[in-house]
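Removed: one protein chain of the complex. Kept in place: all other protein chains.
Lettered A, B and C in written order, each chain numbered from 1.
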Amino acid sequence: MDQKVIENGEYLIVQKVDGEQIRVMRFTPKQKILIEKLKFDADNAFGKPYGLFEIVGGDCIPMTAQKLRDEIEEQDAALSVMSKKEDLTTGDSVDSSCEEKPSERVVIAPSALKLEPEQKRQKLVQDEVLEMKKQGTTGNELVAKLVEGSASFNTRTTYSQSKYIKRKSKKHSDRVLILRPTIRLLAKSYYMKDPDRIAMLRNDQLGLILQMAGIHHSKNVIVFEQNLGLITSAIIERLGGKGACIHIHRGAIAQSIPCVHSMNYDEQTLSTFLPVRIGCVLAGKQLPYDNQRKNGTDEEDLDVRAADVKELTAEEEEALVRRNDRLAKEKLAMDLIENGQTHSLIIGSRTIDPINVLEQFYHKLAPASTIVIYSPHLNVLVESYEWLVKNYAINLNITNQMCRVLQVLPDRTHPLMSQHIAGGHILSAIKVLSAENSS
Amino acid sequence: MDQKVIENGEYLIVQKVDGEQIRVMRFTPKQKILIEKLKFDADNAFGKPYGLFEIVGGDCIPMTAQKLRDEIEEQDAALSVMSKKEDLTTGDSVDSSCEEKPSERVVIAPSALKLEPEQKRQKLVQDEVLEMKKQGTTGNELVAKLVEGSASFNTRTTYSQSKYIKRKSKKHSDRVLILRPTIRLLAKSYYMKDPDRIAMLRNDQLGLILQMAGIHHSKNVIVFEQNLGLITSAIIERLGGKGACIHIHRGAIAQSIPCVHSMNYDEQTLSTFLPVRIGCVLAGKQLPYDNQRKNGTDEEDLDVRAADVKELTAEEEEALVRRNDRLAKEKLAMDLIENGQTHSLIIGSRTIDPINVLEQFYHKLAPASTIVIYSPHLNVLVESYEWLVKNYAINLNITNQMCRVLQVLPDRTHPLMSQHIAGGHILSAIKVLSAENSS
Amino acid sequence: MPVQQAISVDEKDTASFLKYDDRIQEGDTVIVYVTYGQTLSIIVKRGQTCMMKYGALRHEFIIGKRYGCRLSATAGYVYILRPSSELWTRSLPRRTQILYTADCAVILQLLDCKPGSVICESGTGSGSLSHAIAMSIAPNGHLYTHDIDETRTKKVEQEFREHGLSEITTPVVQNVCTDGFFVTNSCDGVFLDVPAPWEAIKHAANAISRSRGGRLVSFSPCIEQVQRACLAMRKCGFIQIETIEVVPTTYKIVSQHRQTLADFEEAGDAYPKTEDSRRKRKLDAENGESLSCQAPIRKGTSIVFPYQQPTHTGYLTHATLMPETPDL
Partner (left out) sequence: MPVQQAISVDEKDTASFLKYDDRIQEGDTVIVYVTYGQTLSIIVKRGQTCMMKYGALRHEFIIGKRYGCRLSATAGYVYILRPSSELWTRSLPRRTQILYTADCAVILQLLDCKPGSVICESGTGSGSLSHAIAMSIAPNGHLYTHDIDETRTKKVEQEFREHGLSEITTPVVQNVCTDGFFVTNSCDGVFLDVPAPWEAIKHAANAISRSRGGRLVSFSPCIEQVQRACLAMRKCGFIQIETIEVVPTTYKIVSQHRQTLADFEEAGDAYPKTEDSRRKRKLDAENGESLSCQAPIRKGTSIVFPYQQPTHTGYLTHATLMPETPDL
């Protein structure tokens, strides 16, 4: 099922090592991939295994794990010389060298040294750096040179050293990860890039939604979300090709769901994706297709539709097949809802009042179903909570959670100084039967 | 000004070393002080300097800082033998021994050792412990013995060791701190004991209120609070005997303000405390005293009034003097308000709608005054925010903050596993003049 | 046509924790929901009786009822719920400190768990996370869960059998720090919750598929464990090493009290006490949620509750091991 090498037309995750961006993009021939000032040709990546690459002159050279390990050993050896400490017994096994205490490597420098301006300390001039880059010096080599060139490096506090190395690494690192998208990486990518459009839904909270809803293989789930398809896509993945992810959407076709498209799902996996039009939900029955209606004008679907446009001649027939497939899936989904065969309702709200969605679906859920509502606004959930209590829900719970990244470096360990912290709240509950309906 | 020794009738903070409670109590003759199962006579504390005491047989024996240092040195020596490591060069100065790396002292034990039931490991039986206690063995000695008696102590992970020592220490420690109350300790005491009654106001948030309001010597401040006098008392302290802390209160006399009473303020410091009845505020003028009205029935004032009751014969005259004093202060306060001589309004809300308080006082504040509103409920502050924007306030800011305690122990450092986390939100603003009033 | 296949919800071979029958059958594991704080997991068996806060409930009464039903016990009502990994975490018999749902949920995300994933775990503990992983990788993935304590692996093995998860799980008695994992060069993810994770990391690297690469997540309460683990991960060639901490906060809905100064002067601050549920009749008390909504005279609002909450469980350090690709 899983491909081993990068293929033409695939959605991929591109990320610089220690970079700040995680980009989701579709690799097509002759495309120039640009990420945080690093540039390479998509063509050079095709046919190579997913993983870590070093970019040298626009080419992608794969890095193996072994190569990385060797490199790290070299670096560590160099560092231990640099810190002018006696070498530890080098005959040690890997095991005991892993146990090396953090404090043995770098000692926090005594306080209170006057800092000189950066320019004075830095002997390598800008021109030299540019020259070396032109000659194909890799990022890591450059950083090493820059560190050497900084006369006062050893006298600065390790705190500034760390900042220094980091700054330099960021500027010159030429390593890039090219990976198959995962829900985790997609979530992080959108959260960093445009938290507003996914209603600030973080990966950790997405996980909680799935866990509270109890999503797993073969389950039937109703989802209404305003999170660019992130929740929907995560459900599809967890269903693993069996069950139903009933996706309630605006307009004639499911739109604004880039997180579903970019996961490169195979046909079997995608078979559980059952889009249902809001119009049908509101009408209480399946409606015929309205061709006059504008189908999805959002940017996210542009490339999908752009691809369609190419085969204009066969378009009509294909469109008919696709439409029939959509209608069949929609019918299936609506039957599951009407027959009380859905076991979970997930609402990922950004602007929608969850109560309005609850009113549409809650009463049709099978008893013992799970309900999970995500919203950036706590007050919205307070009202949903009260609605649920009145409608025979138990096990109600409202949480939010802090998620903080730590910098873990010898003698410089602390939570990151600044991070994205926006997030939402999660309300979860279980529907039960009233006393009268229980017997 | 500051007393040096514990006196009869004083409010004091009592806290066991590493205990969980911080108690505020008034020490009176023949009183038995009981804290977390430790008992001693208040009489034994009178005349001794505030500080750390060891309780042996109901007596309080002062501990000096020097004694503590000696003891710690001993312990460390014992520990370093226990950890079977070669002693570090003992001739080192204090300076370098302070630099001792955490990881050098205790090594995290290898994983995966089966744990036997506690009873099996613990050779010292309960009877022996009781016997030793009767013989006056101090808490520290007992813990040492218990640790010795635990056969598998050294084979357990240090994480459990730490928990073990802590559990034992808590059970047997006989050390107690007797201190003069400070705002910090009062805040912590009430927050731990009864967060509900101070509307979950934490010490760190109290600090932020004072800082955003800009409270300092000689300022005139209006405060309405429902936090047991905690905010009021903090303002009184920061005024340092000059300025005005105009305290808006319910009923005929200021009630439910134990945090003011228990600070043992001298007359000069208390002179800035100007209580004003809500009745007068609502009436827009000073009202005569209504004797029929019940004066403060809350528990907090009981001891104050109990003290009054003793001198029943002189009571009437004294009451008259006090009432005249109260009326004079109230008049002063109301004049300051009416004349636009107040520069800060602080609202510590628990049940009050801050907007109602703003409506009473905001327009009478001097321009450029600071407004700070505390509430456990964010939605209340959202509405106050909107009110303030409409009424020429700028520099608006809503924050809350996490405050977390860390356990810092060699190889066992982490945030406490469980803590009180309830808190509130703080809205701050500055009143400005409209364009018309600016010239 | 895959669509038809996708929605068949009732197959003989689906496991107990994964199946969605409408009615409860003998042999099913069900969750008896007593209060928010008390949920019990029982295997329904004729002749047996479940004892809890609200008295006794004979299993006979449960069989044939619908999931989600409300049943009378001798001293109150309970609800019968479907088992889920979240409810299991709250109901399981605890043999050790367990991982709670907030951490389990994040760990599944960090391991990229999905149907078909092969995951190694150590230690098994009480099987809280083990169940969460097994549910997420069903029906064609596999979980190898390691513990040094045989009683624990035996117990979780039995639970997996009862819950229809035994075919996708293999409990192993093995010290992963000294002896490595049960499999090598084959899994997609390794989870570590051991006192000295740095000892296990090179073994984790060996367990991960060399052609696919994989994910590593290590849970540790102390920062020093994290520091050593990070060094070890770096040495073993892991990349994108990141340490995060997730701290959930739970809220409670209460009715909001908003007084004017005049109200307050008149009545004082009769703030709705959190403990004033004494007047509640048993019927109200049977689930913890009804407190504020029985008489919604005032607007609801949320407060952080309880005042004291977990503020730390452990740090989660996660990293990626790249496939061992040949140089091209």
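Simple rule for what comes next: a contact is a pair of C-beta atoms (placed from the backbone, for glycine too) under 8 Å apart; a residue touches a chain by one contact, two chains touch by 3 or more.
Not measured: the values here are computed from a predicted model.
K.L.:
If I'm reading the header right, one chain is hidden. Which shown chains does it touch across the whole complex?
P.N.:
The omitted chain makes contact with A, B across the full complex.
K.L.:
For a quick check of understanding: of B:14, B:42, B:55 or B:177, which residue touches the chain that isn't displayed?
P.N.:
Candidates B:14, B:42, B:55 or B:177; residue touching the omitted chain: B:177.
K.L.:
Could you list which residues of chain B touch the chain missing from the display?
P.N.:
Residues 1-2, 4, 17, 48-52, 61-66, 68-69, 72-73, 76, 94-95, 97-102, 177, 182-184, 187, 203-204, 206-208, 210-212, 214, 216-220, 237-244, 267-268, 271-272, 274, 325, 328-329, 332, 336, 341, 343, 366-370, 378-379, 381-383, 385-386, 389-390, 393-406, 408, 410, 413, 415, 425, 430-435, 437-439 of chain B touch the chain that is not shown.
K.L.:
Which parts of chain A are in contact with the chain that was left out?
P.N.:
Residues of chain A in touch with the missing chain: 102-103, 108-112, 114, 157, 159, 195-196, 200, 224, 226, 248, 250-251, 278-279, 281-282, 350-353, 356-357, 360, 376-377, 379-380, 404, 411-423.
Methods note: only the chains that are shown with their structure count from here on.
K.L.:
Please tell me whether B-C or A-C has the greater number of C-beta pairs in contact.
P.N.:
Taking the two pairs in turn, the one with more contacts turns out to be A-C.
K.L.:
Provide the C-alpha centroid distance between chain B and chain C, rounded to the nearest whole angstrom.
P.N.:
Taking the mean C-alpha position of each chain, the two centres sit 38 Å apart.
K.L.:
Roughly how far is chain A from chain C, going centre to centre by Cα mean, in whole Å?
P.N.:
Inter-chain centre distance comes to 23 Å.
K.L.:
Give me the residues of chain B that touch two or more other chains.
P.N.:
102-103, 379
K.L.:
Note the residues in chain C that touch 2 or more other chains, in rising order.
P.N.:
199, 223-224, 228, 249, 301, 315
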